[in-house]
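What you see is the complex with one protein chain gone and the rest in place.
What follows is chain A.
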Amino acid sequence: MSDRLPGFSTLAVHAGAQPDPTTGARATPIYQTTSFVFNDADHAASLFGLQAFGNIYTRIGNPTNAVLEERVAALEGGTAALAVSSGHAAQVVVLQQLLQPGDEFIAARKLYGGSINQFTHAFKSFGWNVVWADPDDIASFERAVTPRTKAIFIESIANPGGSITDIEAISTVARKAGVPLIVDNTLASPYLIRPIDHGADIVVHSLTKFLGGHGNSLGGIIVDAGTFDWSTGGKYPMLSEPRPEYHGIRLQETFGNFAFAIACRVLGLRDLGPALSPFNAFMILTGIETLPLRMQKHCDNAKAIAEFLSGHPAVASVSYAGLANDKYNQLARKYAPKGAGAVFTFSLKGGYDAGVSLVSKLQLFSHLANVGDTRSLVIHPASTTHSQLDDAAKTKSGAGPDVVRLSVGIEDEEDLIADLEQALSA
């Protein structure tokens, strides 16, 4: 046995998967079953007591989902992962392990609009209080820390603006505060950025986007970096204290550096219930096998389009971190040298109306509320994803009225540019 390290593309195809022991099937089978037969009463008791590895019920774990979990954990360089039904479900499950009612978490102001809503409204009713900070001003994170702070949440590449976050600088703040850093790595995917290498303790994804990659399946995942010591100061009782749900087991003591992923499974997924369908897991796994190929093409197309738009007379500005003169280009070179992602915004001289008109004239770009599809997508955030925010909040999160967001697909670059050209000039 050699201990040679396989590369990213090899892991994208192989990690977590092996031929099926029973049938020899080489593709990962879809274990479309709710439940699994126990060998005997003792086996059942061992599984329920977390003493043995194995399957019980698909709300707690499923063999198809497990392949997906191990694959993403391997690609991110984490110790373990837990797949759930959507990116938003991943965020709820993570914070449920960390926050008690009345606690706080600090979040970057530049986030996907849906996450801003979730944090501001839904989480408020759980007594989890979000405190906003500016990812372009690291000191604003430091100022936001209080004794009730339990976590910091950022996006590696922020949706919709495509700005790059200085993960290492914010991880230093998190370490000083003694709280874990959670990074939503959805828009980068581990092909472009591996946040754990830069100090993240937990990585979350909407698998719905580039990892699945084909716009056909919702999913989310939580990756445990194995880096955080949950036992200090009794701050994280879900991990450090005896759990009454499991006859007094302490998860950190029992599961060591993958205890957080286990907590998310046996306390989060089990009790909150957002399980991923094994069919979706299969679709997403198939997508991940081509992640390196797709992601490079997404980025190359995005850069060509950003350059084209920068030179167009109808365009006021383009914010794409892959452009040499962009405010985030330095950070892009450091964190995402292979490409600055494929989701970015630009603003039109014609304002709100020009945005609405452009979207209606495009022929190849689809007007819809998603990113990270093989197909190129367009949206006008001010009238859609960010419409619930007031004007000031829209602008702060990078979605002012004149802003159009693209998610560049993997079609031929010339065809995409021709489509934008006709829609801008018509």
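Following the convention adopted for this analysis, a contact is a pair of C-beta atoms (placed from the backbone, for glycine too) under 8 Å apart; a residue touches a chain by one contact, two chains touch by 3 or more; residues count from 1.
FYI, contacts and distances are computed from a predicted model.
Hidden from the displayed complex is a chain whose UniProt protein name, among "NADH-quinone oxidoreductase subunit G", "Carbohydrate ABC transporter permease", "Ferredoxin, 2Fe-2S" or "CoA-binding protein", is "CoA-binding protein".
When the omitted chain is restored, the residue from A:Y112, A:F141, A:F258 or A:F346 that touches it is A:F258.
The chain not displayed touches chain A at residues 1-6, 10-11, 14-16, 18-22, 24, 39, 43, 46, 49-55, 61, 63, 65-67, 69-70, 73-74, 77-83, 175, 196-197, 225-229, 246-249, 253-258, 261-262, 265.
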